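So, subunit A:
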Amino acid sequence: MLEKVKKLIEKAGWPRVIIGLFLLSLFFTAPFVGIRVSTSISDTIVRFAMNAVLVLSLIPMVQSGCGLNFGMQLGVIAGLIGAITSIELGVTGIAGFLTAIGIAIPFAVLLGFFYGLLLNMVKGDEMVVATYVGFSSVAFMSMMWLLLPFKSPNMIWGYGGEGLRTTISVEGYWLGVLNNFLSIRIGHFFFPTGTIIFISLIALVVWAFFKTKLGTAMTAAGSNPVYARAAGVNVNRMRVLSVVISTVIAAIGILVYEQSFGFIQLYMAPLLMAFPAVAALLLGGASVSKASMGNVIVGTFLFQGILTMTPSVMNNLIKSDMSEVIRIIVSNGMIVYALTRRMKVRT
Partner candidate 1 sequence: MKEQSLTRAKNPLVRFAISNAVPILFVVLLIFAIPLSGFSSDYLINEIITRLGRNSFLVISLLIPVMAGMGLNFGIVLGAMAGQMGLIFMLDWEVVGIPGVLLAMLIGTPIAILLGLLAGTILNRAKGREMVTSIILGFFINGVYQLTILYGMGSLIPITSNKLLLPRGYGVRNALDLLTIRKVMDNMWVMKIGNISIPLGLFAIIAALCVFVVWFTRTKLGQDMRAVGQDMQVAATAGINVDRTRTLSIIISTVLACFGQIIFLQNIGTINTYNSHDQVGTFAIAALLIGGASVAKATIPNVFIGIILFHLTFIVAPRAGKELLGQAQIGEFFRVFVSYGIIAISLALYAWRRRVEKETERRRAKAAIKAAMEDKVGG
Partner candidate 2 sequence: MKRNIIRVALIIVLIALGVGLYVLGRNHKIFIDNKDIVLANVQYRSENTFSVFIDGNEAVEVGKGKRKVVYSPGPWHTIIAIEKLPDGTTREIIRKFSLASRDTAIINLPVLASGNDGWLSIEGE
């Protein structure tokens, strides 16, 4: 019996088991400290829905051998440009949301293309280069947000100021456009049906893609480049393609996030956005070279569960806000753990 349990734990991986048990204990303690479990669960689901696409965006690059996408900020920037332009054009509702996506995608493709070429030049050190390329791009765009000629009064600094505001509300445009679509509300429990449907669609497309010939070629390029090349796969082209797909999905992901969160955050806000997404993916069982849909779902749920439950439960327990510190420790601990796993030799 003990052997069976041990085997199960090893298969799931110790980090997942520990975090999972921690999360369960938080759910159990919740009612005793005055937190409504239904609110907690629906909060977790809403946050899951907000973040899932961003975590999903990491899969193509992991599969193609480009490693963890610490440069996700490039996709986020494309999404931000789409969101801002959509508001500037004044389009509201689902049309506004789709306009944002429509504008974001070409930018994402462009940025992803050059980003992919860069990563091909630095094979073996993609992650560290990606990190600082991501940081620099956020700093660069911070300068741009001040200079770009947007005029909509909802977005610019008041009293004749110049440049875009730091936080721009999407209320009146496309706030909750996905969340509230066909949503279910039972007392204190809220289920964002629209967003979940949207996420499932994207997940389905990605899953289906990897089952196609092109998708398998991409996975082959990542798991064994030499063999893939011998089999006729253009490894470099697969890698660039994976980067473009990842960047596009990240652009869509930030838009899904914003419609739920309610605000567009510019300037330095996206600086560290890649890390929670990477941590969530790794928490779900992925490694630096292999990631699946299951990793995304399990990981995002566990991660967002911790982030939702810790403030409410622990704050009532020890009367102080430990959530930020716990988030830093858990997410970065996960990434360090994953980076120190033995990597199989890639030539």
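Inclusion criterion for the candidates: all candidates are chains of the complex that A comes from, given by their letters.
What we mean here is this: contacts are C-beta pairs under 8 Å (C-beta built on N, C-alpha and C of every residue); 3 or more make two chains touch, one makes a residue touch a chain; residues count from 1.
It should be emphasised that the depicted structure is a prediction, and the values quoted were computed from it without experimental measurement.
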Of 1 or 2, the one touching subunit A somewhere in this complex: 1
Residues of subunit A touching candidate 1 in the complex: 70, 118, 121-125, 127-129, 131-133, 135-136, 139-140, 142-143, 146-147, 162-163, 267-268, 275, 320, 322, 324-326, 328-329, 332-333, 335-336, 339-340, 343
